[in-house]
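What follows is a structure written as structure tokens; I'll ask about it next.
Every protein chain but one is kept in place in this view of the complex.
Order of writing sets the chain letters: A and B. Residues in each chain are counted from 1.
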Amino acid sequence: MTKNIDSSSELVTPDYSEFIPAMDRRRMSHVQKMSIACALDCLQQAKIEQADAIIVGTSMGCCINTKNFLDKILDAKEGPVSPTSFIVSTHNTIAGQIALLMKNHGYNMTYTQNSLSYEQSLVDAILCCAEGLMNVLVGGTDEEEDSIYNMRARLKDDKILETSGASFFIVSNTKSKTGAVNLIDAGSFGLVKNTYETAVEFLQANNTTAHEIDIVLYALSGKSSLNELKSVFGAEKLFDYQEITGTYYTNSAFAMHYAIDILSNQPHPIFAEVKTVLVYNNLIPENLGLILLGTKNE
Amino acid sequence: MAQDLKYELKKQIIEELNLEDMNPEDIQDDAPLFGDGLGLDSIDALELVVLLEKYHGVKITDEEVGKRVLASINTMAEFILEETSKKK
Partner (left out) sequence: MRIFVTGIGVISAIGRNVAENLHSIKSLRTGIRKSLEYKLMIGEVPLSNEQLVQILNLPDEDFSRTTLLALPAAKEAWGNNKNDSRIRTGLISSTSVGGLDRTEKYYSHSQTTKTNDHYSLMIHDNGSTTERLAEELGISGHISTISTACSSGANSIMQGARLIEGNKLDRVIAGGSEPLATFDIKGFHSLNIYDKEICKPFDEKRMGLNLGEGAAFLVLENGQSISITGNKPICVLCGWNNATDAFHQTASSPDGKGAYLAMKNALAKAGISPDKIDYINAHGTGTGNNDLSESMALKNIFGNTLPSFSSTKGFTGHTLAAAGAIEAVYCTLSLVSQAILPNLNFSTPIPQTGLVPETHFRSLKIDYVLSNSFGFGGNCTCLIFRKY
């Protein structure tokens, strides 16, 4: 059983020297190291040499390096400014560094739409597969940094446990031996008036209904009420994924990993059979991210 | 004195370039800093130029001068001593 996150929780940090040479590692912040380690591990698991595309969703990008460069500017006053933090501060440094280490010349994209960054990456990954690409590396990642962005104020919730995370996946065009589940669809909906209507329409477009979904992994912002979610899907199916992820804008990627674990490790402790899981990301009230996953046969 | 300066340079380089697993003792005075030696790159070269100005008050304004001066710890120390004595 997973342990819920609390204020004493610490980020799990692998030995990055296994994945990244020292001369490359020295310039990398958290978000880059986490992502590269995940990406390389994914390739190994999928037993592929190279991905055809690399797509990353990150809301805040390389914010530690951004803060570092702001510090350098302040410290230098009128004198010369040290350049390293600047060159690794762009949001796409993550996807770019993965490509550099993998010597990957394929399609490379970075989405930065706060809580929808990961879902947009997934929408793109699905589009890539529809266009004929075989293996797409896709991930969601953000690092905690509390001097340039006030997440508590933005989410109007002082109680959130801000943290960092990275989750990467290989999305493939064809079924393979290592393939765990079916990624049915993903959707990103911004400035939505009625999130429940939007969710029901999304499910309809995928030939299913709220009633037929077996488990809903959800994130709601602090002030939002759980009641409507309960009435649409049923209270017994709902699980708040932020209890294990903590809060960062791309934590729905972690929820997708959690969903894959649920679908691949049956029977489930509570439900007889889990055929479909919906990730319902409503972290920012007016934005809705949806990820629909099913067992291989769905 | 020159030895102290070289030791100081090595410490500053390790810190500014974030060479985590290194100690000053690991850098030879005459070892090439770029290419096959320490393996620094063009961004590191820019950092070394900043380092020289920030910590030692000496400026490199020419690319050719830069290539010569930044070749090794020895050449960097020589440059600092030369430029500093010019100012006196």
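In this text, a contact is a pair of C-beta atoms (placed from the backbone, for glycine too) under 8 Å apart; a residue touches a chain by one contact, two chains touch by 3 or more.
Since the model is a prediction, treat every value here as computed from it, not as a measurement.
Colleague: Taking the whole complex into account, name the chains on display that the unshown chain touches.
Modeller: Taken over the complete structure, the missing chain's partners among displayed chains are A, B.
Colleague: Touching the left-out chain: which of A:64, A:99, A:183 or A:274?
Modeller: Touches the omitted chain: A:99.
Colleague: Please identify which residue in A:110, A:172 or A:208 touches the non-displayed chain.
Modeller: Hidden-chain contact among the options goes to A:110.
Colleague: For the chain left out of this view, which of A:86, A:196, A:239 or A:271 touches it?
Modeller: A:86
Colleague: In the full complex, which residues of subunit B touch the absent chain?
Modeller: Its contact residues with the unshown chain are 41-43, 46, 50.
Colleague: By the contact definition given up top, give the residues of subunit A that touch the hidden chain.
Modeller: Looking at subunit A, the ones touching the missing chain are residues 54, 59-61, 66-67, 69-71, 73-74, 76, 80-83, 86-93, 95-97, 99-100, 102-114, 116-117, 120, 123-124, 127, 130-131, 146-154, 188-193, 249.
Everything that follows uses one rule, which is that only the chains that are shown with their structure count from here on.
Colleague: Indicate the whole-number Å distance between the mean C-alpha point of subunit A and the mean C-alpha point of subunit B.
Modeller: Comparing mean C-alpha positions, subunit B is 42 Å from subunit A.
Colleague: Which residues of subunit B touch subunit A in the complex?
Modeller: 16-21, 39, 43, 46-47, 49-50, 53-54
Colleague: Can you name the residues of subunit A that touch subunit B in the complex?
Modeller: Touch residues, subunit A against subunit B: 22-23, 25-27, 76, 79-84, 87.
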